[in-house]
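The structure is given below, and queries will be raised subsequently.
Note that this complex is displayed minus one protein chain, with the remaining chains in position.
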Amino acid sequence: MQISPGAMVTVRIIHHSVTGTTSRLAQAVLEGAAGIRGCRAEVLAIDGADIVNGKFENDAMLRSVDTADAVIFGCPTLMGGASAQFKAFADASSDRWAAQRWEGKLCAGFTVGSCASGDQLATLLYFTVLAAQHGMLWVGLNIPGGHDPQGRNRLGAQLGLIAQSTGTTVPTVDLDTASYFGARVAQKAMSLHGRSQA
Amino acid sequence: MQISPGAMVTVRIIHHSVTGTTSRLAQAVLEGAAGIRGCRAEVLAIDGADIVNGKFENDAMLRSVDTADAVIFGCPTLMGGASAQFKAFADASSDRWAAQRWEGKLCAGFTVGSCASGDQLATLLYFTVLAAQHGMLWVGLNIPGGHDPQGRNRLGAQLGLIAQSTGTTVPTVDLDTASYFGARVAQKAMSLHGRSQA
Amino acid sequence: MQISPGAMVTVRIIHHSVTGTTSRLAQAVLEGAAGIRGCRAEVLAIDGADIVNGKFENDAMLRSVDTADAVIFGCPTLMGGASAQFKAFADASSDRWAAQRWEGKLCAGFTVGSCASGDQLATLLYFTVLAAQHGMLWVGLNIPGGHDPQGRNRLGAQLGLIAQSTGTTVPTVDLDTASYFGARVAQKAMSLHGRSQA
Partner (left out) sequence: MQISPGAMVTVRIIHHSVTGTTSRLAQAVLEGAAGIRGCRAEVLAIDGADIVNGKFENDAMLRSVDTADAVIFGCPTLMGGASAQFKAFADASSDRWAAQRWEGKLCAGFTVGSCASGDQLATLLYFTVLAAQHGMLWVGLNIPGGHDPQGRNRLGAQLGLIAQSTGTTVPTVDLDTASYFGARVAQKAMSLHGRSQA
């Protein structure tokens, strides 16, 4: 999947938000990715109305992944795992799985909860398994917890981005981490698809 | 939560089935549990119609857990995790979580997939995290893989029951394992709640 | 495994500590468990010298689990999982696994890291899988994160106890959580083995 020299790398951020905190993180990830020259980024939101009789039926969102070079998954950690709405999206990708339609894309993920630890890692582990089912490559965060002068990745996860909200507020440092993470994924997508940053 | 000498121990099996294989396993688990004197068991099925605008809204099913001594979760492993429909049920239990309403109950789980390994363990790990969030105790399978003369637990998982279907068929040995597992959970529920088997 | 009315319930805490923080938690867990009338508790420490040519060879420690009613595992989270020294202990339990020698015991676990989230959940997930292999029942923490007036379980995990150290210091609130957790495990062990607290 070599991309021609002039072509842009496309990063799509597929997320589900309940209280708005995941959306705020998605926006920060977007800003980070969009700041990389040669990359265009887009945020898509899973909505309750996409789920009919328990099944995800928004085919346009699945098609948006088909045409992306990298995809970043995001949702809150609810009751110890990815939200059911996000899972409905994932379950709807089974035809693409059977055809390995998303093979070779780059994938990453982020999640948020109301506690510092609170099982957010379980959500990231799920994203990783999902990405692997699709033959996608997984990229995490390259900031070791407790080692960043700016305090990013304050919770110390690297499989992806873990944030902690207080009510509907996301700390600035978590948004900064999200922005950094978006840029990292975009850069890696460019490397993977044979583009060096201009 | 000592149960009075004459009282029955109640085991409820909450499951979601797509092709019918999970339902067949649920039925075998039920038979095993119901065969223990002093235990009554019941199967409940999550349905697409329970999920409205992405959210689980069958409060009767949640209430059925409130009054159970043990609960057994079951669903297929889809795209590397518990089905979205089961997850919708789990997400709807957050009020009970905040009140630790289900604390001290016994919990167990089973799943099925079309491959032998195929990420079914991820579903069981999720059930375990969910049970722990509710303060429930988790019980798995006490048959070491490859050591049973009758070949039960042929796939070798013990965190719960993992089955493998071929199309809509579940092998007899997996149903036998399910029946054994149901009996085990019922017996442990009786021990935990101060009842010895008559 | 009904325990005779006069008998004590025995809880053994098997742990590995590098910097002393896990040991401090183990001590707090011990105090909680020992405070339950009818329960006796003991801490055992895995040492580098127990591991010869990569294998754990302290059979007395394995035997101490044989005679316990409940066992609590503890170790630091290193490089995203249980410490190798703890894992060496676990690997050495394979004969007991084949015989399901530890079946029916109660099991719980705790871990500590230098970050708030930092993959400690992965260590608890491992403990859970190990306990299930042995046919043991798993009990977690029944304090929902962010809901305790005393602030216990500040990091919001319930699969077990997650603590965060700063250098060699463990916050008092984490030690208080550990003490509460030890008492909980002891009480559940008594219930499971047919003893009510005097």
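Going in written order, the chains are labelled A, B and C, and every chain counts its residues from 1.
Criterion: a contact is a pair of C-beta atoms (placed from the backbone, for glycine too) under 8 Å apart; a residue touches a chain by one contact, two chains touch by 3 or more.
Being a predicted model, the structure only gives us computed values, none of them experimental.
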Sole residue of B:48, B:145 or B:171 that reaches the chain not shown, by the stated touch rule: B:145
Option from C:85, C:111 or C:177 whose C-beta touches the chain left out: C:85
Option from A:34, A:92 or A:139 whose C-beta touches the chain left out: A:139
Contact residue for the chain not shown (choose from A:128, A:164 or A:177): A:128
Chain not shown: contacting residue from C:130, C:143, C:159 or C:185: C:130
For subunit B, the residues touching the chain missing from this view: 113-122, 125, 145-146, 154-159, 162, 164
Residue numbers in subunit C that touch the chain omitted from display: 47-51, 53-56, 78-85, 87-88, 90-91, 93-94, 97, 119, 122, 125-126, 129-130, 132-133
Contact footprint on subunit A, counting only the chain that is left out: 2, 97-98, 100, 103-104, 106, 125, 128-129, 131-133, 135, 137-144, 147, 158-160, 188, 191-194, 196
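Following the convention adopted for this analysis, only the chains that are shown with their structure count from here on.
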Inter-centroid spacing, subunit C versus subunit B (mean Cα positions, whole Å): 25
CA centroid of subunit A to CA centroid of subunit B, Å: 31
Touching two or more other chains - residues of subunit A: 119, 122, 125
